[in-house]
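Read through the structure below, which is laid out as structure tokens, and then see the notes.
For this view, one protein chain was removed and the others were kept in their places.
Right after this comes chain A.
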Amino acid sequence: MNRYTILVYTENFIGILNRITIIFTRRGININALTASESRLDGIHKITIEVTVTPEQIEHLVKQIEKVVDVIKAYYFTDNEVVYQEIALYKIPIESLDPSVEKVIRQFNAHIIAAEKEFVVLEFTGHKEDTQALLEILKPFNLLEFSRSGRVAIAKPKFSVQEYLNNQT
């Protein structure tokens, strides 16, 4: 099993996300994380899916995704073929902010992005392993809440959805 990033470019069509996720559900495959947003191209959405499967499964999944009528193109990459990040937010009570915690914050290069009377919110962006490491460190300090996004990713290999669209057959 490997960890893969699937990049799906789709029309902005109601239900498209559902059509894509049922491909995984039907095969009993768990999606690690999923993000969706507009892409660089007007009217085209980009869905980023992280999934841990076998090489055969990823081939199969991507073909099934491409088969969806409103999907323009889908690509998959291994972790070293993409640049990716996940953002994590940590809510820490004010009284936990002692020098040792502040040291950790500096070490990780995390940022305090909100400070309220009773708590601060810390932001840290990185790979899951890094945000998880910080989480483990902060847990004993009465960490109140934690939230982590799915990955956003840019592929290293060159491909162009625009070019693909221009090449109508």
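Convention: a residue touches a chain if its C-beta (ideal position, glycine included) is under 8 Å from a C-beta of that chain, and two chains touch if they have at least 3 such contacts; residues count from 1.
In this section, contacts and distances are computed from a predicted model.
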item	value
Listed names "RNA polymerase sigma-70 factor (ECF subfamily)", "Acetolactate synthase", "Septum site-determining protein MinD" or "(2Fe-2S)-binding protein", with the criterion being the UniProt name of the chain not displayed	"Acetolactate synthase"
Which residue of A:R26, A:R40, A:K117 or A:K158 touches the chain not shown here	A:R26
Full-complex contact with the absent chain, from A:M1, A:V83 or A:L165	A:L165
Selected residue (touches chain absent from view) among A:L34, A:V51 or A:V71	A:V71
Chain not shown, touching residues in chain A	10-11, 14-15, 18-19, 22, 26, 59-60, 63-64, 66-67, 69-72, 165, 168-169
